[in-house]
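The complex appears here without one of its protein chains, the remainder shown in place.
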Amino acid sequence: MSLLKETLKEITIYDWALLVALILLSVSGLFLVKGLALSGNTASIEVNGKLLYRLSLNEDRTVEVHGPIGITRVEVKQGKIRITDSPCPNKLCIRQGWIKRGAIICLPNRVVVTIGGDDTGEVDAISG
Amino acid sequence: MKRFLFITLNLLLILSSFSCNLRKEETYRKSEFLMDTIVTITVVSDSEKKAGDAMDKAFAEIKRLGQLLNSFSPDSEISAINRNAGISPVKISPDTYTLLEKGIEVSTETGGAFDMTVGVVVNLYDFHKKTHPSDALIREKLPLVNFRDLILNKDKRTAFLKRKGMSVDAGGIAKGYAADRATAVLKSAGIKAALVAVAGDIRAYGLKPGETPWRVGIRNPRGKGMDDIIATLELRDMAISTSGDYERFFIENGKRYHHLIDPKTGYPAGGVMSVTVVGPLAVYTDSLATALFISGIEKGLKIAGTLGYDTLMIDKAGKIHMTDSLKNKITLQPRIKTNKDK
Partner (left out) sequence: MQSQDRLRIAILAAYAIGLHGLERMIPAPVPWLRFGFANIITLTALILYGLRVAMTITLIRVLIVSLLTGSFLGPGFVLSLGGGVASTLIMGGAYSLFSGIFSPVGIGLIGAMAHNLTQLSLAYLLFIRRIEAILFVAPLILFLGIITGLFNGMASGLLLKKLGEKITVTQLNPKTKEEEKI
């Protein structure tokens, strides 16, 4: 125990300063990011940096995307989105569950699901 | 000292990873009245000059094709073919040949639902004067509608209408073909992303600035105004065309007479309000939209599936039918208003 006390005594004032500064920085970063536009009623699905789908969260549906190691299945239901199936070893992306804001990433299969801007119904051209 | 440099370099590397893209890409849009309709081209480019030059080239190509393929001007090759119906084959340019060839291909694949020779019956209807032909007149002219009587000779590059009185009308396929050709011109002019809209026949490729895909709307067949759309979808290296009973029509005694005439009966095809086809080439989406409209919902969906094209069909009741693979790509607009009429 005395070893611990010794170690604690070694902590300098600069250590504390650094600690406080870093905490302030990350907390303020947290607030900054809350304001970041990662909310909306559309979600985009990208694989390997390539945008494959931009789906409206108002339409319940399931889509599949092909990544380098297999097929990742994404489901939209009642305004939320989640990854239901993915070939990655840890299945961390699936465990994230439903999101309405932010993003889900499946790193091994290079899939990124991001909540994005609102679908204004604006189009570049009309057929008909 | 070396250590310090090493560390600084490391930090700089990390910081620079957040720097943004330097070259500014913008969209440029231009419209011209060609092929008897409004043609709008939108390109993405980092140089206004490059965009302008490319668009000019594309418009020139569409103009050239319009002159070859339109049925109205006596100088066009189509008119020449019609003038010589039952007389002799006419030598045509490669574009016209390719167009007719593809038209016949679609006719064959759709069992004659698309038929470029149907014009002779369509012309019996006058959508300005709001008149339609008698049953007897239709019966008389109907035998002249037969795509099999349009003979193409590949070696001589000629087209021949076997029977006198027959006429070929490229209207249902020429705009799609023009959109494809314009796209090719833009690509060879170095444009990385563009959208070509020849009226409702649209072809798009590449991505807009910000890596966003082109978005296209499908018109509400009973909507009010030009912006009333029932669905949107993203167009990634795809073409889209729509045929509807609202483009040229009149209503008489509660019955709608429109320009999509069934080549087999001579009467406007029923059961459908509009058909949208999505696929890689506009020449096919254009002609197939007509063909599927004529074929009706059930047969239309089947044909689309066989040919590997996607379609969205709206029946007379306003109900939407889609091919399965289109369901995940379409965003239906929440308000789908259709007026019920015949």
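Each chain gets a letter, A and B, in the order it is written, and its residues are counted from 1.
Simple rule for what comes next: a contact is a pair of C-beta atoms (placed from the backbone, for glycine too) under 8 Å apart; a residue touches a chain by one contact, two chains touch by 3 or more.
Fair warning: this is a prediction, and the values are worked out from it, not measured in the lab.
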| item | value |
| --- | --- |
| Residue touching the undisplayed chain, where the options are A:42, A:56, A:72 or A:114 | A:114 |
| Contact set of subunit A toward the excluded chain (per top definition) | 3-4, 6-8, 10-12, 14-15, 18-19, 22-23, 25-27, 29-30, 32-33, 36-38, 46, 49, 90, 92-93, 95-96, 102-103, 105, 107-108, 110, 112, 114 |
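Note that only the chains that are shown with their structure count from here on.
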| item | value |
| --- | --- |
| Centre-of-Cα separation between subunit B and subunit A, whole angstrom | 39 |
| Touching residues (chain side subunit B, partner subunit A) in the complex | 40, 42, 195, 197, 200-202, 204, 207-208, 211-221, 226-227, 229, 232, 234, 240-242, 244, 274, 276, 327-329, 331-334 |
| Footprint of subunit B on subunit A - complex, ascending | 51, 53-56, 58-59, 61-63, 119, 121-128 |
